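As you look at this complex, bear in mind that one protein chain is not there, while each of the others sits in place.
As written, the chains take the letters A and B, and residue 1 is the first residue of each chain.
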Amino acid sequence: MPDLGKYTETVLGAYGISISIIVLFVLWTARRARIVKQELKKLEARSQNKN
Amino acid sequence: MISLLKRDLLVASRSGGALTLSISFFLIMIVLVPFGVGEDPLILGAIATGIIWVAALLSCLLTLDRIFQLDFEDGTLELLATAPVPIEAAALVKALSHWLTTGLPIIIVSPVLGLLLNLPEGGMRWLIISLTIGTPSLSIIGSFGAALTVGLKRGGLLLSLLVLPLYIPTLIFGAAVVNRELLGLSVATPLIFLTAVSALSVALLPLATGYALKINLK
Partner (left out) sequence: MSLWEHANPKKFMSLSGFILPYISTLSMILLSWGLLWGFFFTPDEVRQGSTVKIIYLHVPTGLLAINGWFVMLVGSLIWLIRRHHVSALIAKATAPVGLIMTIIAILTGAIWGQPMWGTFWAWDPRLTSFLILFLFYLGYISLWKTIQNPEKAADLTSLLCIVGTVFAILSRYAVNFWNQGLHQGASLSLDKTENISNTFYIPLLISIAGFLTLFLTLVLIKTRTEIRLRRLSNLHLIESRS
């Protein structure tokens, strides 16, 4: 950890918040993508079976 | 087109809604400010311009969702779209009738409200001028937002979210005209930009408004 001096909280806070937001957003995006993909697979399989 | 305007104004005056609603709302907001901020005339005087301008913005917002709603619901809007008059012109007329029932009354009442908020000497004239130049753009920008949301059941809140950020340039320059005058600075820059924003809105936005109406009528 570099010596951040008197701005330690500031800098760590900035990095902490930013990285958290990014991680959460990426996880949410990936999760939603996966759910939709599975839904689509299910539905396509169903309509495949009908034909 | 004139007949469209006359008809609109007739409807508006019969329902009595728009005019009294906007003025009352405008007045109420101004009256509330000293209760929140304190009655110190120096403080009130310092913020008077901003308060009046913001109140004007919000009052305009109130009657926006009606501009097209009634006509949309009873099918008149569809007739207008197929009429020989281009829909952009109809949009302009609608905005004009909105301004006449909302913007214009605000302009007329503003000196009284300036008095209530202790607007300093010399500010009154430029307040009226800035409102006169700026409120038409509020109606035009508002009509664009109204056209976007015309199909929606309760689009009022969404309408505000869409329109208020678009109001920011008008607000900044309009209030700056008065504030600069009160600081003894030249009003030229904000005045020019205020006029430019209004002119730009009047010239170009009706096209977008017409387009939005056509989309919603499909």
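Descriptive notes on the structure:
The criterion applied here is as follows: a residue touches a chain if its C-beta (ideal position, glycine included) is under 8 Å from a C-beta of that chain, and two chains touch if they have at least 3 such contacts.
The structure presented is a predicted model; accordingly, all values stated were derived computationally and were not measured.
Residue in contact with the omitted chain (choice from B:V33, B:L80 or B:A212): B:A212. Listed here are the chain B residues that touch the chain not shown: 144, 148-149, 151-152, 155, 158, 161-162, 164-166, 168-169, 172-173, 176, 179-180, 183, 185, 189-190, 193, 197, 200, 205, 208, 211-212, 215-216, 218. Residues of chain A that touch the chain left out of the display are 2-8, 10-11, 13-15, 17-18, 21-22, 25-26, 29-30, 32-33, 36-37, 39-40, 43-44, 46-47, 50.
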